[in-house]
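The other protein chains are all here in position, but one chain of the complex has been omitted.
Presenting chain A:
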Amino acid sequence: MEKLEASARRIRAHILTQINAAGSGHPGGSMSCVEILAALFSHRAAAGAGWFGRNARDHVILSKGHAAPALYATFAEVGMIPEAELRTLRQLGSRLQGHPDRTRLPEVEMSTGSLGQGLSVSLGIALALKLRKEPFYSYAILGDGEINSGQIWEAIAYAGANRIDRLVAILDANGIQNDGRIEEVLELRPYAPKLEAFGWAVREFDGQNMAEVVDAVDWASSDAPGDKPRFLIAHTTKGAGVSFMADRADWHSHTVSDEQLKAGLEEVMG
């Protein structure tokens, strides 16, 4: 667990460095999903260089594509891309597009950024896993603003009705979307009863507590939930890890100045 926590700290540092270098980006929602990404790539998939090239493996889609810096940082952390490449984020010709692009960076499972689309793609992958009877899982990381989208609920309905047990949705529930707090834009809570009514197995936990995240991912990636799709509600904090960013809507899309980078790195790396 200590190794994973150290990994999460480095991912946070990479996020700040990238957005500082790019001059723009989405730090808030990147920082909130760090533990989720670390648990999936470092713990569950044990990904490294070469992992992605294998056919038989888990599949992870970052449906909330604006958290791309967190995904790229995780790739660098596990050795899937060079750390030095992180400084090219959002630059002309870079593989690290503002939102993930699988044609430029093949390690990206799916191009995302138009919110609401990733869960359906993960569903298609889960259906393919079931068709081939493969023992892997298809994970989609969703934002709580993103699930405003009707397509998400089309996918939730289908997966629940058809008991697609290879599908795992992970909600980065940081409580804030672009225009403000969830309750000020479109309140969809409580989530669990809605999802359970659609036939999903649901677990809620502290999404910034690495041990709880790992435990939830392990539960979802096992036979324990039965023949149901799995929904993990990770209660997180937007901008987690940096005090001046934490739980503030204006850090959804924001640049990181040199001073903020220095202060942020000190907090994150301790």
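Heads up, the rule we're going with is that a residue touches a chain if its C-beta (ideal position, glycine included) is under 8 Å from a C-beta of that chain, and two chains touch if they have at least 3 such contacts; residues count from 1.
Just so it is clear, contacts and distances are computed from a predicted model.
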| item | value |
| --- | --- |
| Protein name (UniProt record) of the chain left out of view, among "Acyl carrier protein", "Phosphate transport system permease protein PstA", "Transketolase-like pyrimidine-binding domain-containing protein" or "DNA polymerase-3 subunit epsilon" | "Transketolase-like pyrimidine-binding domain-containing protein" |
| Contacting the left-out chain in the complete assembly, out of A:Ala47, A:Leu62, A:Ile125 or A:Val268 | A:Ile125 |
| Contact with the hidden chain (one of A:Ser7, A:Ser138, A:Asn174 or A:Gln260) | A:Ser138 |
| Interface with the unshown chain - residue positions in chain A | 55, 59, 101-103, 109-114, 116-129, 131-132, 138, 150-151, 154-155, 157-158 |
